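Just below is one structure, and these are the notes that go with it.
Yeah, one chain of the complex is gone here, protein chain that is, but the others are all in their spots.
Let's turn to chain A:
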Amino acid sequence: MMSVRYLPLWITAALLCLLFGIGGWQFDGFASLAVVSNLFSDNAFLLIVALGMTLVIISGGIDLSVGAVIALSGVAVSLLISQYQWHPLLAFALILPVAALFGALMGVLIHVYKLQPFIVTLAGMFLARGLATTLSEESVAIDHSFYDAIAEFGFVLPGGGWVGASTMIFIVLLLLVIVLMHYSRFGTYVYALGGNSQSAELMGVPVARTTIAIYVLSSVLAALAGIVFTFYTFSGYALAGVGMELDAIAAVVIGGTLLTGGSGFVIGTVLGVLLMGVIQTYIIFDGSLSSWWTKIVIGLLLFGFIVLQKVLSRRTALTTAAGGTAHG
């Protein structure tokens, strides 16, 4: 029998297929590889950020700083490339450790000083956004042969689809995070921490190391997303990615991860982002629907999934309480 654990995942996947099917039935050219590959390349940065957010949320925390970190890494990279004539790869090599340090700082504040993740990462958001505006208030354009090469890098799929560098980077990161979360000891620690941090500590989970590593990973992934965002826009802007943390959180919830922590799947988040992307694509194809419907529909979807999770968790609790017959 299908496990209840996977039900939210199946529902998200089914909704995704359903909406895609309706779109394909209504509009010519909707159900094509071109639309699918665009879904990935247009949302690559959000997908990458959402990977990190999944980790953080499974551990029972939250990271509001990611949108600002995207802006910061974008602005820093663009400045290094256009004003200081650095090679892009060198700029990336500098910004990633800086982001790691930023994440570590938040992790330390959360673990050592027992401050709440919500408020610490909120301060982190102001800090990163503040650093980004201090570096440059205007959008910084990138003009470098490496970026032209990146833009042309990729291969054509049959039917007009295009798999570019951003999509490939995302797929590599996705595989890495899946292995990390589902097939490594670290992943087990993260789930344990989200389930119950006190029991986790008593069982010997290195809580300090794990907590700090989670926020480091989230910030590094956000910085990578910022870099991918510069591939997309050929510029860095201090106000880029405003509110992207909310999109990422929404995708994680729609993907079936419990916001209380301890349960969820990396692949669910990917489905969540794609579902939000398909809604947007549908509204663009339709043309008569206004853009605000995206927000309203996503809000309603969020509501549906949260209620579903409530019902599911109550049912599991009942069956377990009813005499422990709920094996298999």
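Everything that follows uses one rule, which is that a residue touches a chain if its C-beta (ideal position, glycine included) is under 8 Å from a C-beta of that chain, and two chains touch if they have at least 3 such contacts; residues count from 1.
By our rule, contacts and distances are computed from a predicted model.
S.K.: Out of "V-type ATP synthase subunit B", "ABC transporter permease", "NADH-quinone oxidoreductase subunit F" or "Succinate dehydrogenase / fumarate reductase cytochrome b subunit", what name does the UniProt record list for the absent chain?
M.R.: Of the names offered in "V-type ATP synthase subunit B", "ABC transporter permease", "NADH-quinone oxidoreductase subunit F" or "Succinate dehydrogenase / fumarate reductase cytochrome b subunit", the one UniProt assigns to the missing chain is "ABC transporter permease".
S.K.: Check the options A:9, A:39 or A:62 and report the residue that touches the missing chain.
M.R.: Answering carefully, the residue with contact to the hidden chain is A:62.
S.K.: Out of A:98, A:122 or A:157, which is the one that touches the chain we can't see?
M.R.: A:122
S.K.: Going by the touch rule given at the top, which residues of chain A touch the chain that is not shown?
M.R.: Touching the missing chain: residues 62, 109, 112-116, 118-120, 122-127, 129-131, 133-134, 137, 246, 249-250, 253, 259-260, 290-296, 298-300, 302-303, 306-307, 310.
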